[in-house]
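Here's a structure for you.
Removed from the display is one protein chain of the complex; every other protein chain stays in position.
Let's look at chain A:
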Amino acid sequence: MELLNQVTQFVISGLATGSIYALIGLSFAIIFNSTGIINFAQGEFVMLGGVLTIFSLNVLHLPLIAAILVAVAVTTVIGLVFERLAIRPLKNATPLMLIIITIGASILIRGLVMLLWGKDTQALPAFSGTDPISVAGATLLPQHLWIFGVTVLVIIGCRLFFNHTISGKAMRACSFNRRAANLVGISVGRMVLFSFVISAAVGALAGVIIAPLTMTAYDVGVMLGLKGFCAAIMGGMGSGLGTVLGGLILGTLESLGAGLISSGYKDAIAFFILLLILFIRPQGLFKKGETERV
């Protein structure tokens, strides 16, 4: 019974952490889907969401809702400017070059935030209190419910957008075949811009809702970004639901590993899984292998 209770707690903690990874993983997938770029500055969008909310709340004295909106809006603008200044001007860049540019951008953003707001860790107050909720002998916080809720909303939103709107369909078309998309009159450049805007917004939103739990500082983006990237890889970088499942599985395995094997190997477990998947199923856990036509 004792062990069962423990395992329940491990799983619930894992799912809670996993949905954070899932949300960040989704924002990775959005850019990858329309551009083929892995945006390593994604973690910085998450960090900006949290840091900007705290800034609007404490320095500008805005109410929480307004602070969140300001943070998401500003981050979205930063995503837009980033695409315009760093990605767009390179006409014939290979994806590898673009990926390296995103790494450079992430270092720049991190440095600027450190200079502007210092190195201190900050915490956001929880949205609806900190009284733990009991579930089958395990506990979680109201903030976890917010994270679950927002993740579900973002998945539904993405589904609707990518499958049922012209812009969404156009973005998917770009990811399948840029040239063909261009030929049927889709402005590929605009779609790439769109993907950066959406992904910055989703990243910032993730940063805002996790800040009360994980706290935030200029350097939180790196690890969160990497874990989100793992989730996206597990989900095959594409299908919305696959990435979410990837995140949840990653979080749960980490938590079970820390609890049942050894907490010293928690991150090692996550990255071991990542490597294993890259070796065995590079197309992701849930995707059927694509046949390359020659």
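Note that contacts are C-beta pairs under 8 Å (C-beta built on N, C-alpha and C of every residue); 3 or more make two chains touch, one makes a residue touch a chain; residues count from 1.
Note that in this section contacts and distances are computed from a predicted model.
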Hidden subunit of the complex - UniProt protein name among "Caa(3)-type oxidase, subunit IV", "Diguanylate cyclase", "Methionine biosynthesis protein MetW" or "ABC transporter substrate-binding protein": "ABC transporter substrate-binding protein"
Residue among A:119, A:159 or A:190 touching the omitted chain: A:119
Sole residue of A:72, A:220 or A:273 that reaches the chain not shown, by the stated touch rule: A:220
Footprint left on chain A by the chain that the document does not show: 2, 6, 9-10, 13-14, 16-17, 20, 119-123, 130, 132, 139-141, 210, 213-215, 217, 219-220, 222-224, 254-256, 258-259, 263-264, 266-267
